[in-house]
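Would you mind keeping the following structure in view while I ask a few things?
Every protein chain except one is present and positioned as in the full complex.
And now, chain A:
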Amino acid sequence: MGGKCPSRKVKKRRFSHKTARRDKFLLKGDDLVYDELQKSDTEKKPLPRDEDLPGMGQYYCLHCDRYFANATVRDEHFKTKRHKKRLKQMSGPAPHTQLDAELAAGMGMPDNGPALMSM
């Protein structure tokens, strides 16, 4: 995964950086972001304070899953093309799920059997 590290001083044979790989893995997927956006305002929890994140994790863009140092930086981000593209994408149809793939294959709705406990 990944090419050679451009820094001449890096003498390790592993080419791509571990942190880059980890950060890519930790990013939220499109369908998760879409689900969060569909939630109503009452269900939204306040952002937890995290010292490792920029701006203590308080200034967050939901569409792009990014943290910012302060409110001005976040508001500047809202004007960028990338963010606007994400907004447009998230306002469109729901992203593809495993259920969609199964329905496209010609299966019916999944059978979960009769309800065990009536809540």
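Following the convention adopted for this analysis, a residue touches a chain if its C-beta (ideal position, glycine included) is under 8 Å from a C-beta of that chain, and two chains touch if they have at least 3 such contacts; residues count from 1.
Operating definition for what follows: contacts and distances are computed from a predicted model.
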| item | value |
| --- | --- |
| Name under which UniProt lists the unshown chain, selected from "TRASH domain-containing protein", "TAF1A polymerase", "CLIP-associated protein isoform 1" or "Sterol regulatory element-binding protein cleavage-activating protein" | "TRASH domain-containing protein" |
| Selected residue (touches chain absent from view) among A:Leu37, A:Ala71, A:Leu87 or A:Met107 | A:Met107 |
| Chain not shown, touching residues in chain A | 25-26, 29-32, 93, 95-96, 98, 100-113 |
